[in-house]
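Notes for the one structure printed next.
All protein chains but one are shown in place.
Now for subunit A:
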């Protein structure tokens, strides 16, 4: 009834939008698709995905893009905002039978004008290594599907490596491969390397080295996406069971976890400085999680359906008093890993140093975007008041938190040093130590109390008085003792990570009981963000969002890859167009 009129209005598809930086404009001539430009009938097929690579040629036209549509895979020169797309001449085009490409990734380290290494994952579980410039099929992995028969959900080169890559499947497993090794002619035999309640890592038992090198089993249900931290050391995984799990990739240790408000988590990304992780999922929300504090710092509501991609915009993310270049392009600069690693670390340490010593936090704004099945693009700003809430706000929140005995990092990222030193006795308003990871024992103890309290929480109606808090304190200290012993008994797995494992074991026992714990705070306990802009930009559900220096790239399930010029970058193409008519671009 009332929705009818509104529904029609909303069917209008936006071709431009304005934020405080200025006007973003869709460049219709820069639309990439299948050469015939016919919308792909998308029902029931795998999401369209786009990968970029710069081949470092001298011309300045080094950008290449790859995308999959249905059972086809295309490789084009990407002209971005500079020139119209020329769809008549894909550098490479492949059509697959019996299996569909689902995802792909270029190796940025090895890319040259003569050769690129592109990994392609498939719906039946295989992974192919191809070179769309040389047009050779170099290698096929999991060809006989002996390793995993389920759909490949995410494939990525290990940062800084020319030969290692990681493949996630809808089975919930993830495999580390080396392009130099074969996959063997028999199903692999595995040997347990490390285990937590929600994950296990196995090595492949074999006389000669073979793929997979490692098998990760993470959570329950499909592993939907993973993302390496900018410094390449950590791996964030999101799963259909609604959990974000962040691992130290090399030491195979769980750093922290988070649970969606409800439903599966579908996408994940890191802030350029590695301090924050954003997820999107089936609760229609985006969730911002602090890597340092291991807690949810904000949620965002703007989408009308599931969120399919989240991404930070490194070019609009700014930290005052520091060179903005520090933050830009860390995604693109994997070529120089060591540089990237040092840089990210230095930024991080500088930030945290400043946070812990200055009474005023630095002026930081992070920009991220999200696209969803609602065909909408949302842009979000993470501002200081969310990142470093001032005392009144955090105190106000403390009241709601107290009865849940929320975990240590309930205070803000170190804005109030020295007010409450001990995070065990002051759960609601505690200030995490500058390096919380070195302090994991109180961590596990308190979050254990958190999960205990949530059990009580089910029984006690919300709005319990502060007496509940007092009793929780007692319980906590008792449990602390127990935990301590258990830590030792788990020492045989890995003394180094036992306390971390314990943390998982405790908090992951029942996903239903996570609400009100640091794993999944109640809606009213964390700030709710509103999007800067929220625009319907396609007919079909959106599946791609990539922030480039000059533009934003989006793509929808129909197979149209759109380029949105950033403010001030629009003129570049229009002057070209006046010289060349659209048909002239074929030449």
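Assume contacts are C-beta pairs under 8 Å (C-beta built on N, C-alpha and C of every residue); 3 or more make two chains touch, one makes a residue touch a chain; residues count from 1.
The rule is short, and it goes like this: contacts and distances are computed from a predicted model.
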Record-based protein name (UniProt) of the chain missing from this complex, from "NEDD8-activating enzyme E1 regulatory subunit", "Ubiquitin carboxyl-terminal hydrolase 46", "Translocon-associated protein subunit beta" or "3-methyl-2-oxobutanoate dehydrogenase (2-methylpropanoyl-transferring)": "Ubiquitin carboxyl-terminal hydrolase 46"
Contact residue for the chain not shown (choose from A:68, A:170, A:287 or A:517): A:170
Options A:92, A:105, A:283 or A:381, residue touching the unrepresented chain: A:283
Of A:375, A:517, A:543 or A:563, the one touching the omitted chain in the full complex: A:375
Hidden-chain contact residue, picked from the options A:222, A:246 or A:294: A:222
Residue among A:182, A:209 or A:305 that touches the chain left out of view: A:305
Sites on subunit A contacted by the missing partner chain, in the whole complex: 1-3, 7, 11, 41-44, 170, 221-222, 242, 261-264, 282-284, 304-306, 373-375, 458, 461-462, 512, 515, 522-523, 539-541, 557
